[in-house]
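Removed: one protein chain of the complex. Kept in place: all other protein chains.
Entry: chain A
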Amino acid sequence: MVQLIVTPETALADEPICIRATGLNPFQVVTFTASLTDEKGKLFQSRAFYKANEAGNVDLDQAAALGGDYVGVHPMGLFWSLKPVNPFRRLLKQDVMNSPFYIQLDIFDSLLLEDSPKIHPKASQMIERWFSGPGLQRIPVRNGRVRGAFFLPPGEGPFPGVIDLFGGIGGLIEFRASLLASHGFGVLALAYFAYEDLPRSLLEVDLEYFEEAANMLLHHPQIQRSGIGVISVCKGAEIGLAMAIHLEQVAATICINGTNAVHETPCKYRDLVISPIPHQKEYTQIHVSGALNFRRIKGDPRDEVNQQSVLPVEKARGHILFIVGEKDECLNSKAYAEQAMEQLKSHGRSNGTLLSYPGAGHLIEPPYSPLCFASWNPFLSRPFLWGGDIRSHAAAQEHSWREIQKFLRCHLAPSRSKL
């Protein structure tokens, strides 16, 4: 009798699990599939073809996939290679507290390219992937101008405080904040446009809004007083870098695939206004899939005419971790991060670290998140290209998530005096 053994069946979405099949015929070719229906009813699937060993077993910790959505030994491959059945949909958990993603794992005793109502799996297992750990609290935030959701771990604390910023699609994205909080951080998922009563579109970045959020976080009774961290991606990372420079409350900043200058929207803080490098959309390229590649629309921060838009990273007091995907098709993140590192060096600063991942794309997320290569964008009529090679992207996500937590624990340690 064929059995599919999965341990654990319920876990945090960033935790690996063990998948094993037994009771097969020796050397039989089998298909493993994973299926997930997201909160909007959209189906995501992955499949891989394996050959059972002489004992009729397949252990994904040891066996190499021969083909399908990935090849080689990848115990979590079925998760990070999930693809939408209708292309260009992005997998994004909305409700991070009350429900998990339910993933059905199936094993078929033949090569199955497509689902068929006539062919049934030999064994199935439903598993749960949660974006919040037990005891985690979610507190909606509507304080002053600040809008977002605050995630507090169980226990007394005090916990290191972190602000989580996403990018140009706006709204409020919570899944990374809730996962990070499940690892012992007090995390504020902060919205800054296209959410509730915030501006509908991003016309300017007012750092005083982010300072209000930082102070709010620091004054929470269960948050450490010594300084906060920022984890940010894309446009959020441009803002994160500006926060690191101008806000003394920020002790540690993670910039994922961001820029080292102000682009498209002016950035202001009190009396200071930084004018942006305008986007030049005529340099948009159209990928073979029809998706838009914006990588070349941002001007070069090294051009004479753009100097006043470059962020003075050498003024940041805390530590900065730049995380870069070399196959980022949204922007040339590697060049921007390298320029920032160079700028630190030329000013005798050593508070920057660069982690550059070959093959990783723009949307570097917590581990086992499927690669979103391109997706529909609410502001564009065509899909938007993010880039990335599936396997390298998955490896980058696993490695960077560990580094992110290490970095935050190191630089937000309570023993450190206020910077």
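The rule is short, and it goes like this: a residue touches a chain if its C-beta (ideal position, glycine included) is under 8 Å from a C-beta of that chain, and two chains touch if they have at least 3 such contacts; residues count from 1.
We take it that contacts and distances are computed from a predicted model.
The UniProt record for the undisplayed chain lists the protein name "Bile acid-CoA:amino acid N-acyltransferase", from the options "Proteasome subunit beta", "Small ribosomal subunit protein uS7m", "Bile acid-CoA:amino acid N-acyltransferase" or "Gamma-secretase subunit APH-1". Of the candidate positions A:60, A:127 or A:292, contact with the unshown chain belongs to A:292. Of the options A:111, A:126 or A:139, the residue whose C-beta touches the omitted chain is A:111. For chain A, the residues touching the absent chain in the complete assembly are 29, 47, 49, 51, 66-69, 71, 81, 83-85, 87, 111, 113-114, 281-286, 288-290, 292, 296-297, 371, 373-374, 379-382, 388-390.
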